[in-house]
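Every protein chain but one is kept in place in this view of the complex.
Showing subunit A:
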Amino acid sequence: MATTDALEPATTRRGYPSYSRNVVQRLLLNREAAVIAALVVVYVYSLVSVDFFDGPLTTYNILKEYSPILLMALPMTLIIITGEIDLSVASTLGVSAAFCGVLVKEHGVDLTTAMVLTLVLGIVLGAVNGFLVAYVGLPSLAVTIGTLALYRGLAEGLIQTDRIAGFDPKWQDWPTERIGGTNVPQIVIPVAILAVVFFVLLHFTSFGRGVYEIGLSPEAAHFSGVNVARTKFLLFVMSGLIASLAGLYVMLRADSAATDTGIGFELKVIASVLLGGVSIFGGRGALHGVIAGVLLIAVLNSALLLSNQGSEVIQIIIGLLLVASVISSSFLSRFRELLPRRTASTNQVSGQKSRKAPQ
């Protein structure tokens, strides 16, 4: 955690020099810690006061339902930290499920081969986004709204009216089987491995440093030797690959691929990433916060469903949490300016905010 705090930008709008505060404050007074604390509070509260929340199915269902969101949130975190966005993930997920289903059911391809081909498709779809954003220089918001429609359209074109169902049970059961006697489905194994991979990639490699630098200032990153275009390109490729992996999982879990598979997931993913403390302006955020953000939404959802609240309540809560999270950071930064600092001379950075990215 100390590493991520050290990366905290000194020049963003929420900017304050990290080391003007002591180590306890640095570890506890940040967005990630706040999200994790909220997660723990909600979880403990639900265990105590929501009936059946401590039952054996809760953990299992949470992990089963939210694995795709968690998967897609990993590369999305890195993309948003560079100041870009990928709205097309849910459509990539949908078209991957459709593509794999069509290969297996209409062309008689072996399921394992079809899954490998689908992952290749994911890479290609991500590369299209990455090429347009990184090398053509188009705004990612506009590009991925386009590919959101395009990829969803491809899924619809591939499947047409059919719903493809009935896959090889060997593969179909694997992701949702429990690990040993625990309540953890096996899909968590690849999710956990990927989470560690992305955590290391973002926080402990020069590539990850480059991701933060790009988010803070693309020009400065370029001049300090970061290959901005290649980094962004690779991130979008990763996003496509992971989204198609999530698509395969969703397809196997539901034992079907339909035109609306995964529809609307993109906003859920982005909502969890932003809730996890990643700044939409780029340059700030950490992966453990994002994972806590996804789990927070998952636990809230599960607890509310168990207390007989409809799914609309969770929507309202996600919405309010999102708004509250951005407002609180705007408030916090003003509040912190009033706090005593270690060194007075480093206080001068939080004046004019730099509005580099739109929205």
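To be clear about the criterion, a contact is a pair of C-beta atoms (placed from the backbone, for glycine too) under 8 Å apart; a residue touches a chain by one contact, two chains touch by 3 or more; residues count from 1.
Assume contacts and distances are computed from a predicted model.
Undergrad: With one chain of the assembly withheld, which option in "Beta-ketoacyl-[acyl-carrier-protein] synthase family protein", "SpoVR protein-like N-terminal domain-containing protein", "4Fe-4S ferredoxin-type domain-containing protein" or "Autoinducer 2 import system permease protein LsrC" matches that chain's UniProt protein name?
TA: Matching the unshown chain against "Beta-ketoacyl-[acyl-carrier-protein] synthase family protein", "SpoVR protein-like N-terminal domain-containing protein", "4Fe-4S ferredoxin-type domain-containing protein" or "Autoinducer 2 import system permease protein LsrC" yields "Autoinducer 2 import system permease protein LsrC".
Undergrad: Among A:Ile123, A:Leu138, A:Val228 or A:Ala254, single out the residue that touches the unshown chain.
TA: Only one listed residue reaches the unshown chain, and that is A:Leu138.
Undergrad: Any idea which of A:Phe53, A:Phe167, A:Phe199 or A:Phe281 touches the chain not displayed?
TA: Only one of A:Phe53, A:Phe167, A:Phe199 or A:Phe281 touches the chain omitted from view, namely A:Phe281.
Undergrad: Could you tell me which of A:Thr147, A:Ser217, A:Ser239 or A:Ser302 touches the chain that is not displayed?
TA: A:Thr147
Undergrad: In terms of residues, what is the contact footprint of the unshown chain on subunit A?
TA: Residues of subunit A in touch with the missing chain: 13, 85, 87, 132, 136-139, 141-143, 145-154, 156-157, 159-161, 259, 264, 267, 270-271, 274, 280-281, 310-323, 325-327, 330-331, 352-355, 358-359.
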